[in-house]
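Of the protein chains in this complex, one is absent; all others appear in place.
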Amino acid sequence: MKQDFPIFSRLVNGKPLVYLDNAATTQKPSCVIDAMSEFYSVSNANVHRAVHTLAGEATEGYEKCRKLLKQRYNAEYAVITSGTTEAINLVAHAWGKHNLSSGDVIVLTEMEHHSDIVPWQMLAEKSAIEIRYVPVTDGKLDMDAFEVALEDAKLVCVVHTSNVLGVRNPVEDIISLSKAVGAKVLLDAAQAVPHELIDFRELGADFMAFSAHKMCGPTGIGALLISNDAFSEMEPFMGGGDMIDTVTLEGSTYQTNEHKFEAGTPRIAEGVGWAAALEWISNVDLEAHHARLLSIASDVAEQLKNRGMAVYSSLGPGDAAVVSFNHPTIHPEDFARLLDAQGVAVRTGHHCAQPLMDKLGVSGTIRASFYLYNDASDAEVFLSGVDRVLEAMA
Amino acid sequence: MKQDFPIFSRLVNGKPLVYLDNAATTQKPSCVIDAMSEFYSVSNANVHRAVHTLAGEATEGYEKCRKLLKQRYNAEYAVITSGTTEAINLVAHAWGKHNLSSGDVIVLTEMEHHSDIVPWQMLAEKSAIEIRYVPVTDGKLDMDAFEVALEDAKLVCVVHTSNVLGVRNPVEDIISLSKAVGAKVLLDAAQAVPHELIDFRELGADFMAFSAHKMCGPTGIGALLISNDAFSEMEPFMGGGDMIDTVTLEGSTYQTNEHKFEAGTPRIAEGVGWAAALEWISNVDLEAHHARLLSIASDVAEQLKNRGMAVYSSLGPGDAAVVSFNHPTIHPEDFARLLDAQGVAVRTGHHCAQPLMDKLGVSGTIRASFYLYNDASDAEVFLSGVDRVLEAMA
Amino acid sequence: MSWPVAIQELIEEFQDIDEQFERLEVLMEFSEEVEELPVESWNNHNLVKGCQSIAHIEIEMVEGKVWMKAAADVKMVQGLQGILSIAVNGSTPEEVLELTPEFAEEAGILNSLTPSRSNGFRTMFDMVQRNVREAM
Partner (left out) sequence: MSWPVAIQELIEEFQDIDEQFERLEVLMEFSEEVEELPVESWNNHNLVKGCQSIAHIEIEMVEGKVWMKAAADVKMVQGLQGILSIAVNGSTPEEVLELTPEFAEEAGILNSLTPSRSNGFRTMFDMVQRNVREAM
């Protein structure tokens, strides 16, 4: 598959690129890159309510992205945002602010990404809302504690698949337990949609947020899927062009569909690029690749343990192919720089999950995350790279 | 210059494209399109705090955009947003919410774009803030009325250059009058930066919002320039990755520079593309082109008047080359569709400025807006296209 | 696909046109074909919803046959309404319900309009069928 991705023809520090930073962002196939160039070269115009040909083509190209999202994930509504982070902030402002008040409870977990913590802390501070964090034990969500935390909860926000541990949370149980107490559920699916096909309506969540750039699509665009129920409870977030119906000096009325939440000129070329990525990925057997990558990652994890590393990912079935680890003495940054010198890209740091780092008792980890185009030879290069680091630092 | 823009090699309805919808969005030169393709093909990675080579290149590429913005516009701070609309909403949330309260006054004008009306209406409603609209008389801001409206104002939000009329407001006077009463000033410069080079610090505004896509840059990205003074009074808007310093279960602390307002993975490829556009435009003699285009637009306006059209743009010195007009009986939509049939792209409708439409006593206008790559031959094709429409509809 | 004669003629008339400008001119000529719904009769019920501009459509049953009256401020929308009139006027309700909006596509009318306007045609088409169903 690597031949579909032009970036793999480059060298890094004189070595072929082995890209294992996929949980941060994925590489783009030619068809995505070309679709955007083509858009800018042939159909570029502003969208909506326009009568000229280019504007019609641009509108169609952009709205195709929404159509594909709704089809692929079986969603009632798909609001296009600039990414997972904006999608979650949209829920906090457009739903949270109007449906939560003093004393209400939001349930989060200790393994949330900052993007699914900070918006709620900001909201909670303003409105005296209580936040409960479900603890993580041995790298897994404590489901007993979750049930306790759920009492009187109005909103449950959970990362579907952790960007640090790769662990896939039991979202089916989380949703049914939450629905039983009448709580709305938001899934942070940034790491989930790249690895598995989710039927949003069947799953039964109210909100699902994710980013294009983590599933071979462009930067600057993401989506929030919304259930009928939740959509009807939302008020506009940002104001501006395209989201209004009428504007007078006395006040304004708003659109009734997704456009209500898409103020201003949308991410047009990005929508075109994401549509291309969605079409591309619909021809990929995600399940087969997922099994393959999980097996590679599990091997890698074993090998790292054999070499004395602490590995934080458990890599159970369904988990994403993410290996978070640390060496007992070598600083993650030195480790990653020495891997980079060999063409191997991994990420280090807190991975925007400081509370989880606190729980793990570390300030950061080294993270090798695998995606569709990675193969066993990447794992080999990575491991021999690790060996050279260990030798050099011995 | 057209040869720099690949889109001009296409036909629209069998005719060479004459693109006069530049106030909606501009076309992109090859160097911008290529810079983004190149980024995705060679350096794509997530930015900030990463140690591998690609991430370093991506960070450098993205931050270069900010550097160029600060240099070109001489700004203390440049926050990167998804466009003008998000930039203005950012001010409403990050500054307005924390610095305006019940009874305070915001001054707007009747010629604002919806993006500079709706965010303030939403804020005003929540916080019982008074909004005063400075009237437009004969297509110009009524400066006497402005001075009256200014009494006790805390914030003045003005469109630098109107997207409907092309009129450039006397922003220098507006700013000095506003500063004299201690009001902060926001400039909606979406239509201004494409046409003139602005020295933000010297001009003395507090906020200036604009979009890349209206100045030959990509969609999905824009900026808010902020003065030192105003920056120090702002609280975070959206929460998430990259904008924090520390996150604990008890609460979070934030970055102190622009990143504080850029939650989540930023618009990386878009930043690279905009940087290319900023470099490209820095080699363009904006002033000369502006004079040239204004003269073309004035001729066009004259010709339209000669043919019985109502022209709303006055096209004085400094105004943008935007011609808004209507035929006494032909509906703008029919008019524009018949122009499109001849390859000529113009926009019709309320141009996201319904209050101004109300003032002009129309439901919409036809708008022909000129930009760098337009020339006298475009005006000729446009006018002969108009003639054919008039004939057909006679 | 085979169409009623009136529609078949219409498709052929459009298919013969090479130039987009002429196609739009012919489209506008069809505005003559629709019986105008007078302004006094405009109401929320006969308003075409989701249309960018003003458009009204009313369906009557005259001796068991469908009859359409309509109005619009945009001439090309009037033209689309004229084409719809040709397609439905004098037909039985059953015949109208069997129609699909594809004929306009086949004629090249729809792809000659931008998505929002061709959506407008579908919206009007759906409205006609809904009203016919209600009137049965």
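Observations
Per-chain numbering from 1; labels A, B and C assigned in written order.
Here, a contact is a pair of C-beta atoms (placed from the backbone, for glycine too) under 8 Å apart; a residue touches a chain by one contact, two chains touch by 3 or more.
Just so it is clear, the structure is predicted and the values come from calculations on it, not from any experiment.
When the whole complex is considered, the residue among B:33, B:55, B:105 or B:124 that touches the unshown chain is B:55.
Touch with the chain omitted from the figure is made, among A:191, A:227, A:342 or A:365, by A:342. Note on the undisplayed chain: of the listed residues A:140, A:179 or A:388, the one touching it is A:388.
One chain is missing from the display, and on subunit A it is touched by residues 13-14, 330-331, 333-334, 337-338, 340-342, 349, 388, 392-393.
FYI, only the chains that are shown with their structure count from here on.
Seen from the C-alpha centroid of subunit A, the farthest chain centroid is that of C. Averaging Cα coordinates per chain places subunit A and subunit B 30 Å apart. Our note on geometry: subunit B versus subunit C, Cα centroid distance of 39 Å, whole angstroms.
Of all residues in subunit A, those that touch two or more other chains are 49-53, 55.
Each of the following residues of subunit C touches two or more other chains: 52, 113.
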